[in-house]
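Complex shown without one protein chain; remaining protein chains in place.
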Amino acid sequence: MGRVFRHMKVNAAFGLLVLLALLFLALFGGRLAPYDPMALDLGARLTGPGPAHLLGADEFGRDTLSRLLAGAEASAWIAFTTLAFALASGMVIGLVAGFFRGPVDRLLMVVNDAFLAFPGLLLALGIMAIYGASSSGIIVALGLAYMPAVVRVTRSAVLSIRELEFVEASIVIGNSEVATVARHVLPNAIPPLTVLATTMFGWIILAEAGLSFLGLGVPPPQPSWGNMLASARPYITQSPLLIVLPGLCITITLLGINLLGDALRDFADPKNAGRE
Amino acid sequence: MLRFFLSRLLSAIPTLLIVSAAVFAIVRLIPGDPAQLMLGDDALPGQLEALRARMGLDKPLPVQYLIWLRDILHGDFGRSITMDLPVSDLIVSRFFVSAPIVLIALTLATIIAVPAGMFAAWRKDSLGDFAVIASSTLLLSLPGFWLGLMILLAFGLWLGWLPVVGFVSLSRDPGAALLYMIMPVMTLALTDIGSIARMTRASAITVAGLEYITHARAKGLSESQIVWRHGLRNSFAPTWTLLGLILGSLLGGIAITETVFTIPGLGRLLVDGIYARDYPIIQGCILLITFIYVAVNLLVDLVYPLLDPRVAR
Partner (left out) sequence: MNAKYDAAQQGTDAPVLEVTDLSVTIGPGGRRVVKDLSFRIGAGEMFALVGESGSGKTMAARSVIRVLPKPLEIAPESSVRIGGREIVGMAPDQLRRIRGAEVGMVFQEPMVSLNPSMPIGRQMAEALELHSKLSEKEILTRCAAMLDRVRIPDPEGCLTSYPHEFSGGMRQRIMLASVMLTRPRLLIADEPTTALDTLVQRQVLDLMVELCRENGTAVLLISHDLGMVSHYVSRAAVMKDGEAVEAGPVARVLSRPEHPYTRKLVEALPSRGPARHVPQAPVPLLAVNGLTVDYARPRRLLEPRQVKQVVHAVDLAIQPGETLALVGASGSGKTTLGRAIVGLKRPSGGSIAFRGEEMISARRGPSRAQRQHVQMVFQDPYSSLDPRQRVADIVGEPLRLDRSVPRSQRRARVEETCEAVGLGPEFLRRLPHQLSGGQRQRVAIARAIVRRPAFVVADEPVSALDMTVQKQILELIARLQEQYGFACLFISHDLGAVEQIADRVAVMEAGHIVEIGPRDQIFDAPSHPYTRALLDAAMHLGGAPAAARRGG
């Protein structure tokens, strides 16, 4: 028991570190790069790691390390913005549905469920078909694609918390419905939403990389981990490192996010809240 | 029971209507003449006029939607701009390329992940449990397309065991087709094993702590009898629902896997359609994939009472 518990702490610390690193890269990633990530150096085409290019260079001789850092900035920035967009809009709609219940709730839920009925990336692909590939397009597309999940979780948290006795107690002491939701319901809905936000952050990173890989995300030459994979694909035999490195970045990020999500889930679980 | 089935079936109707309206909206949201968009830039004026009349562009939007819906229900998804073929023929033939890959991958993932999750739950906190959690969390964190590229690199290029590019349809040469399917199936299955195993483990741990498991033990059942008779079915219920959802992520991500392994499936058709702005294709693909997804989840719901009879009340 104790052994596993210590694992949890190490995991959470690793996840938190990854998230903080990502936040840092989102703000300063481009500035850390030793080279301009878009500067061509045809002499260094497809070279391996060396003193000039620490992690080698790509098919146009662009410095891989610089492109990975700039790619991190793009991915992280898109992920944070998309998450903020999906959370803000989803929470408002979920709160309205859970608060008013009745016909308003039913109408919102029918529409919401219909949007949840689009499998994963498909809704985003459809929106990208309208928008065309661009960074802001991804934010809107992924934001809209993941918003319905936020609506669901917010609404069900609000509905289940409303049933608890302390919410009734708040009404009995004279708080209005609005004050009750603001003071007692919403604060208690934060833990499940935090868990969802963490999970969703991982989905967004993954989806953005996938879209960019398809050429429907961050448009080249601006680097992102996903489009680096796509452009390196023809050179998979000559320079496998170009494929390995961006994927490794995505994997480490997702691993960190997933471990953090697990730790938060354990933390938010009422069973672990120290009842006894 | 009958009421449960009927109400579930009916509840899918508004979903499908809204979904179809959203797909219909794709073409109307893009600035420009919808008829022009549907026919592409090479359209002849006569064709344009004919299509405008057929789409009812002079009528209000809801009527246009109904006309469009009527055509869809008759199997008329329009003609592809780039390939000059009926969209319905294209999506159906491409569907039969994608479907076996997705189905085999999902089945394989379930067969591996459910026992692994059960094993981990029943030996919670053991080394085996830790191995299952660690590997499934790692698999969960691997981006599918990168994993695909890595598999391609390892088995196709370095070891040379499997064909790298290309595709053979099942009907032409089943043996070769299966050979070509190994890598994509492996990629899709591996990425889903993580989430299925974790879900099974979590729900099995919940079930293992319930009183009826202790009751079964107190009756004198052996541990394996308890797992198979009382544990499996009850802890499989949440996983069963998850399988429906995973199918969604498989279908949504199918375009990416098919791109990695150059498979001419439904996903690839959609992406090519997006590149070429071939709107009839885009609409057809999204509609078909979403319809399959809704239908599968409906099926998941309808079968659910077999796993947990409480929901059918």
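Which chain is which? They are A and B, in the order written, and residues in each are numbered from 1.
In the analysis below, a residue touches a chain if its C-beta (ideal position, glycine included) is under 8 Å from a C-beta of that chain, and two chains touch if they have at least 3 such contacts.
Note that the structure is a prediction, hence the values are computed from the model and not measured.
Checking the contacts here: which visible chains does the omitted one touch?
If we consider the entire complex, the absent chain touches A, B.
Touch as defined at the start, partner being the missing chain; which of B:Asn234, B:Thr259 or B:Thr290 qualifies?
Of the listed residues, the one touching the omitted chain is B:Asn234.
Looking at A:Ser156, A:Asn175 or A:Thr194, which residue reaches the missing chain?
A:Asn175
Mind pulling the subunit B residues that touch the left-out chain?
Within subunit B, the residues touching the omitted chain are 3, 6-7, 10-11, 124, 209-212, 214-222, 229-230, 233-234, 237, 307-310, 313.
Residues on subunit A that touch the omitted chain in the whole complex?
So the residues of subunit A touching the unseen chain are 1, 164-166, 168-175, 183-184, 187-188, 273-275.
One rule holds in what follows: only the chains that are shown with their structure count from here on.
Can you check how far apart subunit A and subunit B are, centre to centre, with Cα atoms defining each centre and the answer in Å?
Chain centres of subunit A and subunit B, defined by C-alpha means, are spaced 21 Å apart.
Please name which positions on subunit B make contact with subunit A in the complex.
Within the complex, subunit B contacts subunit A at residues 14-19, 22-23, 26, 29-30, 125, 130, 137-138, 140-147, 149-150, 152-153, 157, 247-253, 255-256, 259, 270-271, 273-275, 277, 279, 282, 286, 289-290, 293-294, 297.
Where on subunit A is subunit B touching in the complex?
1, 3-4, 7, 110-111, 113-115, 117-122, 125-126, 128-130, 202, 206, 209-210, 213-216, 229, 233, 236-237, 240, 243-244, 246-247, 250-251, 254-255, 257-259, 262
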